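Notes to accompany the following structure.
Heads up, one of the protein chains got dropped from this complex, but the rest are sitting where they should.
Entry: chain A
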Amino acid sequence: MDWGQILNNTASFILSAETIGFMLAAIGLAIHFGYAGLLNFGMAGFMAIGAYGYAISILSFGLPWWAAMGVSVLGAVVFAVVLGIPTLRLRADYLAIVTIAAAEIVRLLFQTQLFDRWTNSADGLGGYHESFRAANPLPAGTYGWGPWYYTDQGWWARVFGLVLVAVAVLVVWLLMRSPWGRVLKGIREDEDAVRSLGKNVFLYKMQALIIGGVMGALGGVVIALPSAVIPQYYLPSLTFFVWTALLLGGAATIFGPVLGAVLYWVLMAFLAGVLPAMANAGYLPMTATQAGNLRFVVVGVALMLLVAFRPQGILGSKKEMTFVK
């Protein structure tokens, strides 16, 4: 087994665009679930809207990259409102059912032949990078250290993503220490109690759904920035991968989603390297491809153990979970 290559590959995932996009999406989910108690199982839909909004705005309408991101954000707001109006008055589990269905509807709309002119249906979209790359302030060349060697464009996409993450973390921190965050946490605990104190619970839930959704859409944009947009990426499984990252780090924490996204991708990359290598070396009774897919099983089991034995996540406060029913 080539441990050097496996570890190198694993470490490179700490700074992959996908990891950074996951950080943003998980932060959005932390607002939804960790602070407001909204069971949003449709994060993939928000991410798809972000990525497609960005790509279509550039390819079909010739908008500059920043305006395209504005379109993504707007798309997420509209999606959150459309999703929220019928469901936020219902119990949390109904929101879960509706969001998972809505995300699938979004994905299938992007995939269908009907809008081929804009979405390129199942083939997805690519080649929208020019505008974003032209704005690159970094010096040309390939640089970095250790496992993190990227071109200037590779760095630009990552640095931009990390700046967005920093802003998102700051916004969440500011919001959650304020009275607004207090109301949100109150709603998570018992919305009828908050209602009886004269707070417009529906409005707060809607605001939370919108903010978290916008962060999910920006996560989708960040993932799409250096690569392409393909509809098959936005399967419901993507939502659950983001959930795994969130629960790993700690749902009601500021840095939990960031840490969780890194850990999730590091674990996935490590298993993707080590399991096929073990199969090739004869330690596992299966082919390398089978062993590669085994990582999803391992991650699934890890998630179950985590929820059973450390439901507050790695960064969550043990004390906070002690009394929960």
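FYI, a contact is a pair of C-beta atoms (placed from the backbone, for glycine too) under 8 Å apart; a residue touches a chain by one contact, two chains touch by 3 or more; residues count from 1.
Here is the rule we use: contacts and distances are computed from a predicted model.
Missing chain, UniProt protein name: "ABC transporter domain-containing protein", from among "ABC transporter domain-containing protein", "RNA polymerase sigma factor", "RsbT antagonist protein RsbS" or "Cytochrome c-type biogenesis protein".
Set against the missing chain, the residues A:T142, A:S178, A:S237 or A:N280 yield one that touches it, A:S178. Panel shows chain A; residues 171, 174-175, 177-183, 185-186, 188-190, 192-201, 207, 211, 252, 319-320, 322-325 of it touch the chain omitted from the view.
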